[in-house]
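Take a look at this one; I'll ask things after.
A selection of the complex's chains, in situ.
As written, the chains take the letters A and B, and residue 1 is the first residue of each chain.
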Amino acid sequence: MPVCLVIGVPGVGKSTIMDVLKAKYPDKIKIVIYGDYMVDIAREEGLVRHRDEMRKLPTDVQKDLQERAADRIYRESLSFGGVVLVDTHGFIKTPNGFFPGLPERILKLLNPSFTVLIEADPEEIASRRAKDETRERDVELEDLIRLHQELNRMAAVTYATLTGCNVVIIRNEEGKIEKSAKELAKNIGVA
Amino acid sequence: MPVCLVIGVPGVGKSTIMDVLKAKYPDKIKIVIYGDYMVDIAREEGLVRHRDEMRKLPTDVQKDLQERAADRIYRESLSFGGVVLVDTHGFIKTPNGFFPGLPERILKLLNPSFTVLIEADPEEIASRRAKDETRERDVELEDLIRLHQELNRMAAVTYATLTGCNVVIIRNEEGKIEKSAKELAKNIGVA
């Protein structure tokens, strides 16, 4: 019943891979979106009515919600017979730099067996993110994505040392989502 | 009143950027040189008279001074209304390898909100370090600078996980110090 942190930059195809895995192995896989657990707990306590109100909460309250979500996810994973995939973030890009999604105290509550990095070619990710039909490459965006992926990788290594979890790196190539999902399944022991 | 660790290899322009920021926002910025605090405390206690004597102190005494400097910096930051920029080191290049400037216990005392990496092109840094007028590139030195910057970046990621601080990366391009200072100001919330 391992907890498996799943990390990847926006546009890398993280959710799709998890959904494919869940469809293939419905009884063995549970997908948990970390942020949703925080919203649920905040709602239960009447702190917010809508998700949008979360960011207005004082930092201390947010930190407390973050810890309680981690604790709930870990406890739920104990009663689930398969693998709990936690959809979360290594670093989140903000106007004030890269915010660490998983500080030490949260990691130790989640007690993961795996940290999975979903990675892809920065050029492919950049073109997926582009909404318009221009075919021009955005080299600056590609550099940012490259940096973001590098920081996530470094973060995963720190998680491994702090919690003893394995690091799994899945390369999600354009149009090969089935292959990526299969490789992930094999690595985390559901296939 | 956040503590903001500022890290960069020698010759990257770290001090200059901090000075420009201090000149722009004199009331909002305080620059603290970590090593100076250690010397001050050692002097107050009669352990040394000159900075040069610091390295002769037993390792235990040096470690103790390092902790007390961290504690003093953090306490002073609480009474300062702006951002305290701590001029410090990720790794220090020594004849015995890279020495970590900020081990866990010091980080947790400093309790930073930001770790700022000042980075630049290794070729530019190497040429700034060269004292003579030769225009020949020193590729070995450039490789060393590239490695040093990479290790500092990895260190910053570890700090983020251990303390919850954001990671800000400022690219200090040759002759664009004003731009770098502006970007830093925006990221740490003083502009």
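Everything below uses one rule, namely that contacts are C-beta pairs under 8 Å (C-beta built on N, C-alpha and C of every residue); 3 or more make two chains touch, one makes a residue touch a chain.
All values derive from a computational prediction rather than experimental measurement.
This structure file shows 2 copies of a single chain, while the whole complex it describes contains 3 copies.
The definition used in the following text is that only the chains that are shown with their structure count from here on.
Listed in rising order, the residues of chain B touching chain A in the complex are 114, 116, 153-154, 157-158, 160-169, 186-189. Touching chain B in their complex are the following residues of chain A: 91, 94-100, 102-104, 107, 147, 150-151, 154-155, 158-159, 162.
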